[in-house]
Every structure is written in C-alpha cells, then in structure tokens.
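Encoded as structure tokens, the structure appears first; notes follow it.
All protein chains but one are shown in place.
And now, subunit A:
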Amino acid sequence: MSQSSTKRELHIGKLPVISVKDLKRTYQTKVGLLNQEKKSVEALKGISFEIYPGEIFGLLGPNGAGKTTTIKILTTLLAPTSGEAKVFGCDAFGEEKKIRPRINFIFGGERSLYWRLSGEDNLKYFADIYKIPRAKQPELLNRLFDQVGLSDVRKHKVETYSKGMKQRLQIARALLNNPEIIFLDEPSLGLDPVGARALKQMIRDISAQGKTVLLTTHYMQEADELCDRIAIISGGEMVALDTVEGLKSKANTANASLEDVYVQLVNGEVAS
C-alpha cells in the first residue's frame, strides 16, 4: 500500500494528531431467546493509519466496514479489543480526560440534540457541560449562530428545524469548545443538494481554521472534493490509503472517478 509522495511530503516534520496501529474491535452478541448463544462479530481486524494536523481525512467503506467503530474508539466512546488508538499522543482508552476537551464529534443525521429545546438552549447547555465560562458564552453563541446561519431561528424549538438546520446546529455544537480535531460521521446523510453544499463549505471553513477533520461518508463526490487523503476500509480491514489522485491512479480504467476506484477496491478488482 503506497501513498503518493506529494501528499506525504506535506507531513514531513509533523507529528500525527491521530495514530492508529493494528486496531481491532470485536463485539459480543447473544443469539436466541432461551438457550442464548454468544456470537462474536469482528468489526475491526487490525487497521493502521495516521492523520496529521490540519488534514481532512476521509474514511470510506461499505456499511458495516468499521468506520463508525473506528471513530467511536478515537472519540473515547468505545474500547478497542487490541491495538493502539492514540489522539494527541494519548491513549483513547485510558487517557480520555486529556483528549475530550480538545475534540468534538458529530454522528450522522439529526440526532445528538434535544429537539424539545430551542437551538439556543441546546447550545447553552452543551457550552455548560463543555465547561465554557458563562461570561464567554453570549459572544461565542452569537458568533456560532452567525457562522451556521441560524441566528434568526435560535429561539425556535429544534423540532421545528429542517434536517439541514439541525445538521448546522450540530456543527455549531461541535465547535463550541474550539476543538483541534472534529470527527464527522456521515454528516451529510439525508441532506438535500443545497444543504449538502452548505455543509461542505462549513467543513472547508473548519479546515481553513487549521482544525483536523476526520470524515466518513458514502458520497464519493463529497470525499473527492473535501479530503486530502482517504482510507478505504472493508470488512474491518484496510483496503487502501492514499490521496484522491493516488487512489484514482490505482483504477484499472482510464479517467476513473473516485467512485470507480472505490468499487474496484472494495470488490477486490484492483490491488491496493
């Protein structure tokens, strides 16, 4: 698995902010009602990658590939079965208190908000539990509502928001603690083209502020436009890791799109 040299050169001298080595995660489930049988599902079978400061790093793969499991381990929400998952050089399982104030995350769709509260009440609450001093909150909230274009509806209940508005409020929530790394798990899920375009611009803006973004998506066009590097995982294993151009060069057809090479890699039609 080789990465294109041009992108690799950008990282010379930089320490990775995320380092994953031979990461494995197995889920134990029970099958049956009376004589319950324990079953193991291997979600990650030993993946390795590094992410450098300021990168937009894409994690692509089919449903069940292990993308969300990887993000949950890195966001300190899930324990790895074995291997290493480090964020800022700290172990994601064991040194989570050092990691949590410096990261934030959005897990797809419209969830992770209190729909019966207003947008403003949501952000005030999350600001409190992220220990942002109350004296700083009014200015911060004004800026974030402006940034995500929800100033005029900030006092409306979240349940009255459209899917795109909820997603933008999630972005504002994730920016409350000025995180150095933002994890975005399928953030454009179910958005219309206008909403998806606005979201892409927001991700570019976040990246322009020097923040690192780890993004999972099923939309190849989105990954193509946004990501500096992309890792493709399938069945819990790393299939490829390279820049977008590097990945496209692996395709067995001329002028291949990212989607073409993704399908070929996942189906094993081309070597990684």
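Quick notes
FYI, a residue touches a chain if its C-beta (ideal position, glycine included) is under 8 Å from a C-beta of that chain, and two chains touch if they have at least 3 such contacts; residues count from 1.
Heads up, the rule we're going with is that contacts and distances are computed from a predicted model.
A single chain of the complex does not appear, and UniProt lists its protein name as "Transport permease protein", one of "Chemotaxis protein CheW", "4Fe-4S ferredoxin", "Transport permease protein" or "Protein-export membrane protein SecF". Contact with the undisplayed chain is limited, among A:113, A:199 or A:227, to A:113. The omitted chain makes contact with subunit A at the following residues, 27-28, 72, 75-79, 93, 96-97, 100-101, 105, 107, 109, 111-117, 121, 124-126, 128-131, 133-134, 173, 177.
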